[in-house]
Structures are given as structure tokens and as C-alpha cells.
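One structure follows; several queries about it will come next.
Here is chain A:
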Amino acid sequence: MNARALLPLLFCITPSLAMAQGFAELGQTSEGYALPDPATRFTFPDDHGPHPEFRIEWWYVTANLKDAEGTDYGIQWTLFRNALSPSGRPEDQAWMGHAAVSTPTGHLFAERLARGGIGQAGVAVAPFEAFIDEWRMAGPDLATVSITAQGHEFRYDLELSSNGPFVPQGEDGYSVKSFVGQASHYYSQPFYSVSGTLNLPKGEVQVTGRAWLDREWSSQPLAPDQTGWDWVSLHLSDGEKLMVYRMRDQARGAYVVGTWIAPNGLPEPLRIGSLEMTPVEWAEVAGQLLPVAWDIAHEVRGIAIRVEAIYPQSWMGTRISYWEGPVRAIGSHSGEGYLEMSGY
Partner candidate 1 sequence: MTGPVLTALLSHWRRRPFQLATLLLGLSLATALWSGVQALNAEARKSYAEAASILGGGGLSELARTDGGTIPVETYAALRTAGWLVSPLVDGWLSSEGGRIRLLGMDPFTIPQDTSIAASVEPSLYPELVGTNGILLANRATAARLPDLEDRIRIIEDLAPNMILADITTAQDLVDMAGFSRMFLLPDQPLLRPDLASVAPELTVRPPATANDLGRLTDSFHLNLTAFGLLSFAVGLAIVHGSVGLAFEQRRPVLRTLRALGVSARRIVMCLIFELLTLALVAGALGVIVGYVMAAALLPDVAATLRGLYGATVNDALTLSPLWWLGGVGIACIGTAVAAANGLWRVARMPPLASARPRAWIMASSHAMRWQAGGAAVCLAAAICAVAFGGGLVGGFVLVGGFLTAAALLLPIILSSLISVASRWSRGPIGQWFWADTRQQLPGLSLALMALLLALAANVGVGTMVASFRATFAGWLDQRLVSDLYVTVEDETDIPALMAFLEDKSDAVLPIWHVDAEVMGAPAEIYGVVDHPVYAANWPLLSAQPDTWDRIAEGTGALINEQLARREGFSLEDPLPLPGGWTTTVIGIYSDYGNPLGQVVLPLETLTRRYPGVDRSDFGILVPDRNKEALTAALTEEFGLPEDWITDQGAIKAFSLSIFERTFAVTAALNVLTLAVAGVAILTNLLTLASMRLPQLAPAWALGLTRTTLGRLEFIRALVLAALTFMFALPVGLGLAWMLLAIINVEAFGWRLPMHLFPLDWAWLGALSLGAAGLASIWPAYQLVKRPPADLARVFSHER
Partner candidate 2 sequence: MLLDVHGLKKCFPGSERPITVLDGVSLSLDAGEVVALTGESGSGKSTLLHVIAGLEPTDDGSVLFDGVDICSMDDAGRAALRRNSIGIVFQQFNLIPSLNVRQNLVFHARLAGRAASVDLPALTTWLGLTDHLDKFPEDLSGGEQQRVAIGRAVASEPKLVLADEPTGNLDESTGQAVFDLLLALARRTGAALLIATHSMRLAEAADRRMHLSHGKLRA
């Protein structure tokens, strides 16, 4: 999910990747940021907090929810940190929040920006609190948190508690993103169960379901030939979890890797060459054609899953726009999860 490295380019209104890249380069000219190191091992709870020596970082929650009638909902709660300089000082950090609710009647979203150092946004470890404006993810620790966010026509208040461990992605948390070696530190908490309330234009809805947290930090943007990414996280019916991402590369084709997570939280990396992630169905979203169904296959693991968007119009029309919404999985394994597609 390192692909989200693009998102914190806070100030690019144009969603074009080229421009975003241009800005990323600009931001990088002041060398001095730390680079991901394969030897690094996570220490919790410290690593739940910010790593200002790295350029970009995020706290990313997605949840698949259902109301009493079984209607599907999806929510997203995201906080991005982007360093304006490698100083590490709070005032040199820019923060961005994205929140969304996918519903049968439409996709509602909101965006917040803030500068660091003035108490408008930040992350603290113990007790855990990540916030921007009144949007918060907070709890005694990251295993048990409340999250809330709102826009002018929606709000959600959800309680998350996990019954499994934090799971390092890639090779012990060192996640490679390209053929030329761009990488990040990346771990997830895929074992949250959720209950809470959605405040929607039609009224309040009580919901329950499952959530997935991604934590990732890095200093490098995409490789020059990479144009975007497709990322899927799945809660499967037997308690397994699956994460797959596909970095689209103009020169070398797609860079597809993933992680198979056993119900006890033990990760098994699905390495380059063994995974396939193929678009199979397209729909017009926000004026362009996007794949809204994918086939994911891994022969050795016996995975042959079709992933379908539940609400194909889950478009985030934020400053940097992308598709992010709940999906259903059928095939060799069934389940639900989230899909993110960017750079189209």
C-alpha cells in the first residue's frame, strides 16, 4: 500500500500524476530525510506515532459495515502526514485528513488540511490519539480506538477493537514497491471489529462490521515509470486476510505483490511473479472508465478470487482524487474488503 505515497502531495489540485510527481521531486530536493531500512523492526507502541524523519506517513482505516437489514456501508478515515522539511519540527509538518462513507444512495466524503505545531492536527502514542480538527482516532492504545469524522452532510462515530496482532507487511515490515527498489515501512491491523453509528442525510444508522488499519511511512515517491496503483484488502470468510497491490509501471508492466495473513495473524508474503491482479469489468466513474471488478490469482496458494465494487461510484473528489470503496469477494474464497485505485 506504499502506493499511497502519492496522496500526501497535499497541494496538488490537479490529480495528474505527472504533476504530483513533479511536486514530489521538488519536495525531495532538500535531501536529509531518512530512508526505509530492511533491518528495521517495529517497536510498539512507539511506531504507532509519527516518524517525522521520514517524508510521508499515514494512519489509514477502512471498514466494511452492515446495518440491521444487512445493507452494506463502507467508511474511510485517513490521516496523512507530509513533512515540508526534514527538520522534524512539528511546524514543518502538513497534515491532511480524508473521510468518506459509501452508501447505497451515494458516496459522501470530506477533506481537511492543517499545519502542524499549532494544535490543529497531530498524533500521540500513549494514550493513542490521531486527530485533525474534530476528526479523531483515539483510545487507550491503538488496539482499542474510537474514530469519528464528519462533513456537512454526514458523520460517523465508531468503536474499534482488535482481537489479533499488528501484522508487518512485506519482509518483516519492509515493503518494496517497485522493480527499482522504492520501499516503505508498512504494518496493518486487519482484525478490528466495529460497531457504531452513521449519521447520514436519511438519518442515523446503527452498524457493525470489520475494519482494517494500515500504517505506513516512507520518504520516496513512485519510481519514474510508475503511473498509479490498485490496492485491495480482504477479510475472508475463514478468518484469513489478504492484501494485494499492483503498481502500474509503463516500462515493466505491473508490480504485483501481496500478503496472506492467517487467522492468527501470521503473515506470508506473496512475492512478485506469483500473483496476478487483472481488471475484468469497467464502469464510468467521475467521467472516466475505471475497473470495478478484478480477478486475483495465486496458483500456489490456490487463490482465484473475483473482487467486485459494491458501490462503483465511490469516488473521492478531493484535491487529489482517487477511487476508494467497499468490495465483495467471490470465488475460491469469499469475503469483503476495500479497493483503492489511483492514478487513472
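Just so it is clear, contacts are C-beta pairs under 8 Å (C-beta built on N, C-alpha and C of every residue); 3 or more make two chains touch, one makes a residue touch a chain; residues count from 1.
How these were chosen: all candidates are chains of the complex that A comes from, given by their letters.
From a predicted model like this one, the values you see are computed outputs, not experimental measurements.
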Candidate number, among 1 or 2, whose chain touches chain A in this complex: 1
Chain A residues within the candidate 1 interface of the complex: 10-13, 23, 26-27, 84-85, 91-92, 94, 110, 113-115, 118-120, 131, 133-134, 150-155, 199
